[in-house]
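A single protein chain has been removed from this complex, and every other one stays in its place.
So, chain A:
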């Protein structure tokens, strides 16, 4: 048994470093950017000026449709459409690019709701206090409200990232040689599915444990000002 583990481990670790980890990190960064933009568009109320208001409502409807679409369909189906479906209309994507697009859009849709609810949880009093000091709406958002929203959004966003990290195994279905795909290939040669898939599970669990430690560290860092916190 140890012999099998020792011979297949390097190959799986290479796949993890080469595809699994970069895919998770890149998709999460793009997903977060998309999520912040989407959350702000849904959060900010347009001014009364009709020239601003109507185009804004159209943009908001487009973003709402995006969130609805990606929350209402399975991730695996989304990946299949992007990688296998789009070539039918002449859009041929590199598998890694297709995976980054699929995971980013999916993560962005979920995380946008997390960020929006975190923004809503900062009381109106904070806006009033900032306005009376002469802060503009963008300044209030950036300097006062967002920093407080980050603390609230951190645990659910960590959840999203841990979920995304494990979901990268779905990229095996669109021909990416990430860690799970490699474990399948090795299994095809040594006929040890229990051992190989358990090993893959173990490697995912190690990374996810490290991520949850990182989450606790960040939570402590951002909660220094909260009553009763240790820091």
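The rule is short, and it goes like this: a contact is a pair of C-beta atoms (placed from the backbone, for glycine too) under 8 Å apart; a residue touches a chain by one contact, two chains touch by 3 or more; residues count from 1.
Keep this in mind: contacts and distances are computed from a predicted model.
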Omitted chain (choose from "Arginine transport ATP-binding protein ArtP", "Gluconate 2-dehydrogenase subunit 3 family protein", "Cytochrome c oxidase subunit 1" or "Heme exporter protein D") - UniProt protein name
"Arginine transport ATP-binding protein ArtP"
Take the complete complex as the reference. Which residues in chain A touch the chain that isn't displayed?
48-49, 125-126, 128-137, 139, 143-144, 147-148, 151, 224-227
